[in-house]
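With one protein chain removed, the remaining protein chains of the complex are shown where they sit.
By written order: A, B and C. Residues from 1 in each chain.
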Amino acid sequence: MIKAGIVGGTGYTGVELLRLLAQHPEVELTAITSRKEAGMPVADMFPSLRGRVSLTFSSPEDAALKACDVVFFATPNGVAMQQTRELLDAGVKVIDLAADFRIQDIAEWSKWYGMEHACPDLVAEAVYGLPEINRERIRGARLIANPGCYPTAVQLGFLPLVEAGVIDTSWMVADCKSGVSGAGRKAEVSTLFAEASDTFKAYAVPGHRHWPEIRQGLARMADAEVGLTFVPHLTPLIRGIHATLYARLTKDVDLQALFEARYQGEYFVDVLPAKSHPETRSVRASNHCRIAVHRPQGGDTVVVLSVIDNLVKGAAGQAVQNMNLLFGLTENLGLTQIPISP
Amino acid sequence: MIKAGIVGGTGYTGVELLRLLAQHPEVELTAITSRKEAGMPVADMFPSLRGRVSLTFSSPEDAALKACDVVFFATPNGVAMQQTRELLDAGVKVIDLAADFRIQDIAEWSKWYGMEHACPDLVAEAVYGLPEINRERIRGARLIANPGCYPTAVQLGFLPLVEAGVIDTSWMVADCKSGVSGAGRKAEVSTLFAEASDTFKAYAVPGHRHWPEIRQGLARMADAEVGLTFVPHLTPLIRGIHATLYARLTKDVDLQALFEARYQGEYFVDVLPAKSHPETRSVRASNHCRIAVHRPQGGDTVVVLSVIDNLVKGAAGQAVQNMNLLFGLTENLGLTQIPISP
Amino acid sequence: MIKAGIVGGTGYTGVELLRLLAQHPEVELTAITSRKEAGMPVADMFPSLRGRVSLTFSSPEDAALKACDVVFFATPNGVAMQQTRELLDAGVKVIDLAADFRIQDIAEWSKWYGMEHACPDLVAEAVYGLPEINRERIRGARLIANPGCYPTAVQLGFLPLVEAGVIDTSWMVADCKSGVSGAGRKAEVSTLFAEASDTFKAYAVPGHRHWPEIRQGLARMADAEVGLTFVPHLTPLIRGIHATLYARLTKDVDLQALFEARYQGEYFVDVLPAKSHPETRSVRASNHCRIAVHRPQGGDTVVVLSVIDNLVKGAAGQAVQNMNLLFGLTENLGLTQIPISP
Partner (left out) sequence: MIKAGIVGGTGYTGVELLRLLAQHPEVELTAITSRKEAGMPVADMFPSLRGRVSLTFSSPEDAALKACDVVFFATPNGVAMQQTRELLDAGVKVIDLAADFRIQDIAEWSKWYGMEHACPDLVAEAVYGLPEINRERIRGARLIANPGCYPTAVQLGFLPLVEAGVIDTSWMVADCKSGVSGAGRKAEVSTLFAEASDTFKAYAVPGHRHWPEIRQGLARMADAEVGLTFVPHLTPLIRGIHATLYARLTKDVDLQALFEARYQGEYFVDVLPAKSHPETRSVRASNHCRIAVHRPQGGDTVVVLSVIDNLVKGAAGQAVQNMNLLFGLTENLGLTQIPISP
């Protein structure tokens, strides 16, 4: 059994990790920390876990994290980079669900995240945990930078097109819509029910932290700089990201065949039949990404529709998928639950 | 492996049965019928099942239902009673998720359901499938009348009080709230998103079909006639029933201890600590019922709060629980998934 | 033109007051205070008011409240009682939308609100602003205690029954459901979209501050002590309260006629035809209360369904209705907008 610890377990990615790990046949939940809630049984905060998770939140100092085989950071940005080296030195594998190790360009990271980086050398070592691109490197890693939710949906949607070199990568558009759980479990007026329901809005159009992460990923695929406009929107649903992607085709290609070939054998990426429109609830509470590709009116524009559950494939589920790879387990172990619909 | 068939699989209880049975380690899904959709792969209608359910809808005539070990009816009222005898004669066990076998008083049933009953003798044989009350009788049955959603939440909430004889059973109130999936997957104006969201209303106050079913259940517990007012409400959420129950105490009793004792050892009934308020999402997509009991201001009124997922403990999950009992399996087999929250 | 000021205009009742007063033909909005937002144009916080409200938030010290004809307090409990005397002395009429002047029993008030009262003599003077009961006293008042949202829906629903003496007032049940805006515009985890949507729960079953207020009102109608069980629930909708009321009939009476007679001529109270089920959206954004009365199965239980918009008839609209009475205007002036549906 793999001994797993969670640092910062009171947010939505934390409770989702708990849900998945508590049902994982090869994992033993060993420790979960929360300075603020130390001493409280986890199931008192999250009644959905009653009878299934008997852990109590402990303060970070008291938690026996070094005795774990793997530690997940479900913390705000800037926390994991302070504690990762010590854990790695103790032989613990680390999966960071925040952004500390996602951006290789340290200056760029500091600009977007507004702080100095504590360990640039570990950024260089970290592997970006998108298994559909980086599977082999993940298997051999000690430190995983778990991708952001928008970056997962957008990269998986653009990947076949960019790899195949069939679009103009200098001007791509990612119009993305996220459920409100993506904003986290923080007390804020803007995400109150009475503020965020029965309404729709864009946010962060001048610039969002996932923009450099997506650009980095697309640039790696293209092996060249890319031009990307990224607009996120807040949508009145709990879980789910829908990315609508636009690009100009530079070659005539069978798009459907291209996508099916690229994702053949990928358990978690499902290419829908031509003319389909995936909806977010078709992946709710599951680690799947469903994708459809369109060429409206037979013109030179390709439109890709890509949906994930932001808390699963966009966070906790992908982290467990990475853990499975790190420890040589079947990649989908503990991640085969059918999506919840309706 | 138990061979299972589903008659009428295009509604919400049908797709929920599919979700649960497809993940059940001892079940092989053998047939699913829909006259209207015959020939269509199930996963084309329900994309959440892509890659997990390879069945195609077949017409009732073509389906090899008699070769099944168990057949679930997820049909409108009045269908199961036409087909059950033939299946029972062929040695197939039958679980009806509709109301055909729930009411023992045939005249009462006809009055509320507006039709003659096709097989009163089978009603007499049928066992009411609420395992927390009828477990032993279920184990030996051939034919299960799976309870309604409201009746499940209300009976489990009142059960300890009525059995213990501590309330005035001549005047009980069940104020119930249901998610919109309870209305089924039928094209109707009243349950359109634009009609049923951002609003709240009662319905069927003059009389609802679940009223005689609940009264029958409470009368059995009390071994006497009971007085019940039942008001259902439509609530803008997908899954979930919240029953708020009121009765007058006739004896001084430790209510918390009473409930905990009654449900000790019941895997699917969770009595919350004193002063708690269960919410429907704490059981979403799971077979649990969570209950809290209150005595406001120390007066003579007891208030019980009881929540279930109407599609699981209120329908498909309870049906699987009954199937497990019918076939001597562990009662919670295939039903241990943790609720989805948020 | 009546010069109106608002103290504490950044919450939902505040912005709703702004919406109504800005459209009122006899009102000039003169001042609005918020210590925290002083200097910010109101329409920057509430874009729905752009082009319609040109006021800027001012600090309480700078606001020329004494030059107003009427001041509305849309503040937390305990604020109005500190400032009311000075305003009354300056000849300003005061309408408090909080609870400072609602409960005549000072000790009871202190128990539920957890503070000493600053001016018990003004409580004695204050008139409870439910016009359908207190119209004449309101006309001559200086200080109005605007009722709570639940108390408005519950009292209007029980009123005809209690006044007519046809129910057992020793055991009444008010099962109430409120939209999330009732919790206010405060940053709290429990009312986040991801917490409060797609779920349903009761709260404050052991005791809620509106219980003594409702009891006081019912006792006045009955001219005797009453027994009331009150259970509020949080419902995933923005605006709306639905009260489902239960009582035991002690006399045989034509309930429909009783209700229609009591509310004949009341512009804002609409008694629906027999067998109706009012829904909250039928009063959304309006000052109406719609009521239906039922006697299920012809038994001895009366069920009343009463719906209001908690921000209008339950708060800001009723306050404007009271203002109209205070200043001798037509009672529904500025309050005749048709509800928004869907």
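We adopt the following convention: a contact is a pair of C-beta atoms (placed from the backbone, for glycine too) under 8 Å apart; a residue touches a chain by one contact, two chains touch by 3 or more.
Please read these numbers as outputs of a predicted model, since none were measured by experiment.
Of the options A:Tyr246, A:Tyr267 or A:Phe327, the residue whose C-beta touches the omitted chain is A:Tyr246. Only one residue from B:Ala196, B:Ala222, B:Ala243 or B:Ile338 touches the chain missing from this view: B:Ala196. Residue-wise, the contact with the chain that is not shown comes from A:Pro236, picked out of A:Pro120, A:Gly184 or A:Pro236. Interface residues of chain C facing the missing partner chain: 12, 15, 19, 22-23, 46-52, 181, 185, 197-198, 238-239, 270, 272, 278-279, 281-286, 290, 336-342. Touching residues on chain B toward the chain that is not drawn are 12, 179-181, 183, 185-189, 191-198, 236, 238. Mapped onto chain A, the interface with the missing chain covers residues 171, 173, 175, 177, 179, 194-195, 197-203, 205-207, 227, 229-231, 233, 235-240, 242, 244, 246, 248, 275, 277-281, 284, 292, 294, 296-297, 299, 301, 303, 305, 307, 342.
Definition applied: only the chains that are shown with their structure count from here on.
As a whole-number value, the distance joining the C-alpha centres of chain B and chain C reads 39 Å. The mean-CA centres of chain A and chain B are about 36 angstrom from one another, to the nearest whole unit. Averaged C-alpha coordinates put the centre of chain A at 45 Å from the centre of chain C. Residues of chain C found to touch two or more other chains are 179, 194-195, 197-198, 236, 238.
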